[in-house]
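Showing subunit A:
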Amino acid sequence: QTVIKVAGIHASPVENAWNSRLHEAMLDAAKEGLIEYVFSEGVSGTDYARAMREYAEQGHQLIVGESYAVETEARQVAADYPDTAFLMGSSGEPSGDNFGTFGTWNHEAAYLTGMLAGAMTKSNVVGSVGAIPIPEVNMLINAFNLGAKEVNPEVKTLVAFIGTFFDPPKAREAGLAQIDAGADILFGERIGTADAAKERGIKSVGSLIDYTPRYPDTVFANAMWYFRPLLDAALVDVAAGTPVGKNYTPTSLMKDGGNDIVYVPDAAPAEAVAAMEAKRTAIKAGEFEVPINMEEPA
Partner candidate 1 sequence: MTTHPVLRLTGITKRFGTTLANDAISINLAPGEVLALLGENGAGKTTLMSILFGHYTPDAGTVEVAGVQLPPGKPRAAIRAGVGMVHQHFSLAANLTVLDNVMTGTESLWRLKSSTGAARAKLLSIAERFGLKVNPDARVGDLSVGEQQRVEILKALYNDAKILILDEPTAVLTNLEAETLFATLRVMAQSGLSLIFISHKLNEVMAAADRVVVLRGGKVVAERMASATSKAELAELMVGRRVARPVREAAVPGTVLLEAIDLDVGRRLSGINFAVHAGETLGIIGVSGNGQTTLGHLVSGLARHTGGELRLFGQPINHTSVRSLIEAGIGRVPEDRNEEGAIGEMAIWENAVLERIWEFSRHGLVDRHAARQFATKIIDGFDVRGGTPDSRTRLLSGGNMQKLILGRNLQNRSRILVAAQPTRGLDEGAIAAVHTRILEARRAGTGVLLISEDLDEVISLADRIQAIVKGRLSPPIPAEQADARMLGLMMAGDWPQDGKFAHAS
Partner candidate 2 sequence: MMELLEIFTSAGIWGAVLRIATPLIFGTLGALICERAGVLNLGIEGIMTFGAMIGWLTVFNGGDLWVGLLAAAAFGAVFGLLHAGMTVTLGLSQHVTGLGITLFASSLSYFIFRLAVPLASSPPTIEPFQPLVIPYLSALPFFGDALFNQTAPTYLAILLAVILAYVLFRTPLGLAVRMTGENPHGAEAQGVNPIAVRIGAVMVGSALMAVGGAFLTLSAFNSFFPTMVQGRGWVCIALVVFASWRPGRALLGALLFALFDAYQLRLQAVLGKAVPYQLFLMVPYVLSIIALIVTARRARVPQALMQPYRRGER
């Protein structure tokens, strides 16, 4: 078995929750000896295409990253380097034989966290703090809200966008503002939100990564997203020489282990947990499909 040379290009610093999922998965794969991994972080839109080309010219076989801000250019690069495989977080379609895409689908897990939140809220108000209303953020918050409403039709949902991906103190202030507006459970699409919850002694839900260790008494559930299944699928294709120019998103679904809920069992009432677990099983079995709504949440 040959070791595949993989390069990661992160538009944000790798601390960013989303990037950290990719980064960790690749570090793990490297540790297991499956890949050789190098990366660049904080690569701006202007420099992104150059980074792709440089890695391609250096002979990396698989380039993993995100083409959200450079969809057109990224596909051009892929066309110019047909021997290199690209796996890009993207809102667009795959292109050619070597440009594969994936979306971040942890909406199923978000739905399940919403079910817990809806059951737990006393004020019947839950809030979400997001970065900017892009499809994958919208989808997540919508799923959370829907989950909450499913168990508690009375619930009122608040949404705030802070207008930037990187301002934890601001996310915290937005969280506080929602608490002031009555919310007693916060869904933190952005890091910083849970700090507000912690400060005011209420509960909070994390997204993408497991925030519970960081906020033990505050974050009772997380809508986890796992990149490893995506990476593995792409690695298989690269090793086999099959084209990677396809949409890998389905690998993100819960039934494939791409996302899941992680929660503190005794934080929520037992019947709420039971209802949620039932749904979880249904999703995994393909009996229930969480609706995908990419519209900006109202």
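Selection rule: all candidates are chains of the complex that A comes from, given by their letters.
Here are a few things to note about the model shown:
Basically, a residue touches a chain if its C-beta (ideal position, glycine included) is under 8 Å from a C-beta of that chain, and two chains touch if they have at least 3 such contacts; residues count from 1.
Not measured: the values here are computed from a predicted model.
Comparing candidates 1 or 2 against subunit A, the one that touches it in this complex is 2. Against candidate 2, the residues of subunit A that register as touching in their complex are 13-15, 17, 20-21, 23-24, 27, 42, 127, 133, 158-164, 166-170, 172-174, 176-181, 191-192, 195, 209, 211, 214, 296, 298.
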